[in-house]
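Omission of a single protein chain aside, the complex is shown with its protein chains in their original locations.
Chains here go by letter, A and B, matching the order in which they are written, and residues are numbered from 1 within each.
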Amino acid sequence: MNGAVPHLEAREVSKLYRSRRRQVRALERVSVAVPAGATVGVVGESGSGKSTLARLLLALDQPTEGAVFYRGTQVSGRKEKDLVAFRRRAQIVFQDPMSSLDPRMRVYDIVAEPLRALGVPGDERERVAELLASVELPADAGRRYPHQFSGGQRQRIAIARALGPSPEVLVADEPVSALDVSVRAQIMNLLAQLVRDFNLTLVLISHDMAVVRHLCRSVVVLYRGHVVESGPAERIYGSPEHPYTRELLVAVPRLRRERAEAHRGV
Amino acid sequence: MTAAPVEIAGACQRDRAGIRRWARNPSAAAGGALVGLIVAVALVSLVWTPYPPLAVDPSHSLAGPSWSHPLGTDQYGRDVLSRLMAGSRVSLYAGVVSVLVATVAGVPAGLLAAQWGGVPAQVVLRLSDVLYAFPALLAAIVLSAALGSSTTTAMLAIGIAFVPVLVRVTRSNALVVLGSDYVLAARAYGRRPLAILRRHVLPNIATTLIAQMSLLFSLAILAEAGLDYLGLGTTPPTASWGDMIQTAQNYLSQDPLLSVWPGTAIFLAVLGFSLLGEGTAELRNARLGRSA
Partner (left out) sequence: MTLLSVRDLCVSTAGGLRLVDGVSFEVQKGERVGLIGESGSGKSLTALAIVGLLGEGLRATGQVLFENEDLLAVSERRRCQLRGNALSMVFQEPMTALNPTMRVGKQVGEALRVHRGLSRRAAARAAVELLARVELPHPERCAVMYPHELSGGQRQRAMMAIAISCDPLLVVADEPTTALDVTVQRRVLELLDRLVAEEGCALLLITHDLAVVSEMCDRVVTMYGGRVVEVGPVERMVSSPAHPYTEALLATSLAVSIDAPSDGALPTIAGNVPAAGQFPSGCAFRDRCPRRAPACEETPLLAGDATHKVACWRPITEPVGSPAR
């Protein structure tokens, strides 16, 4: 770390959900610092608090304790009207391509809406066309409705929408989990390329360690609201220290190695 | 993982679109036809009826159906068909007023309760419970006493009685939309709550609301007829279906058909709006498939 202010940072954030009968501690004093240009994977299973963390990082929810900072300025606990600049800089892509797009809106409007809401200057039509092209969707996609597209294509639309305001930070919450295997690779390639092309800082939330491995250079492992391990990806995957991390790595189903050897040449 | 049923929904959506789909749903089509018929009759009655609905002709009272009076005449010799046609205007007016009142009061309240939750929601819901518990009939009587008996006052009362229904339907559907990822995404790109309600919530709950309103419309027609029957709504001699039934009951032994015509008219109107409402709801569910 060269001492530069991290793009996005959660400092000792906790999140407590209180219902009439009980309390759930979704996050317990979690600290994550995302430097500029980093690709950070947040790995965890259900109940780990990873999605809660994603929302807190984007100020879509408020931490019960602790604070979230963007480039050193606090964004948690602020009024919406003070967050407009932040919203332009940090965007999110969700897991379920079916529920993350308004079924009643045309794709053009879906992609254009952030531009309108955030007052992004420039020609809207041009920008939308540019965005659709950058996610490899045909230009006439704008006229159609989400239900006319496949899961992978809808995810591309969601990515195009997120890139509209030219964000610096992209948070992707399980972006490929709901997709077919053959499409997963396409979207992963797309994300990798967009991160390169637009110099994005990426925070990738996933339960799938293989996906994280491909897209992220550092990893944070969450278990039941706590950070159990974090560090560079090579170390985490090569010599994991925490028993939970090791359990996660061992649990992933593997194509039987001896078969896989034969295929390496392709 | 996308499972087969969702893909089927996608496949079915592609064979039909818009009006054609609507027309193929039996409930919506039948309901639409009936409603269309009644609206047409009401419009026509504005400019023409076979006889003036109020024209009295004692020499031909309680006549059965004939060429000059296809549905016969009532105790004052007034043409039943003409009164039936004019009565449709009253029923439609009744539906419009009550549903309008209920919508204007109920939908924003429901949206408010869904969006802000907490104390405002509790206030709205408890007020709505109070209205729900208050007998509509009593409200109609009170309002009539205060403002004078007329269709409008009666339907205001009915409209107020409908408010809790719309509050609940609006709120529960709005909550579903507000919980979706696309609304969360909208917040992530800076949409304020009111804009979200306007751009995302309303369009997505509109069809369900319309279905509900249609059902309420049918209930309003029934309620209006009932109130007329009790003498609380439309004042005679204005033609209204409920009033026609009320007077017909005195002549049941002499001219039973007299009550059948307005009764059938009410039946068809209620059926039409109910079917329309159900059909719209079915279409909405079909379009979303099981993924909804």
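Just so we're on the same page, contacts are C-beta pairs under 8 Å (C-beta built on N, C-alpha and C of every residue); 3 or more make two chains touch, one makes a residue touch a chain.
Worth saying up front: this structure is predicted, and the values here are computed from it rather than measured.
Peer 1: Out of A:152, A:167 or A:225, point to the residue that touches the absent chain in the complete complex.
Peer 2: A:152
Peer 1: List the subunit A residues touching the unshown chain?
Peer 2: 45-46, 150-153, 180-186, 188-189, 192-193, 207-211, 213-214, 233, 237, 247-257, 259-260, 262-263, 265-266
Assume only the chains that are shown with their structure count from here on.
Peer 1: Going by the contact rule at the top, pick out the subunit A residues touching subunit B in the complex.
Peer 2: Interface residues on subunit A, with respect to subunit B: 55, 58, 60, 80, 83-84, 87-88, 91-92, 94-96, 98-105, 113-114, 117-118, 147-148, 151, 158, 161, 164-165, 178, 180.
Peer 1: Which residues of subunit B touch subunit A in their complex?
Peer 2: So the residues of subunit B in touch with subunit A come to 1-2, 6, 10, 13-14, 180-182, 184-192, 195, 199-200, 203-204, 288, 291.
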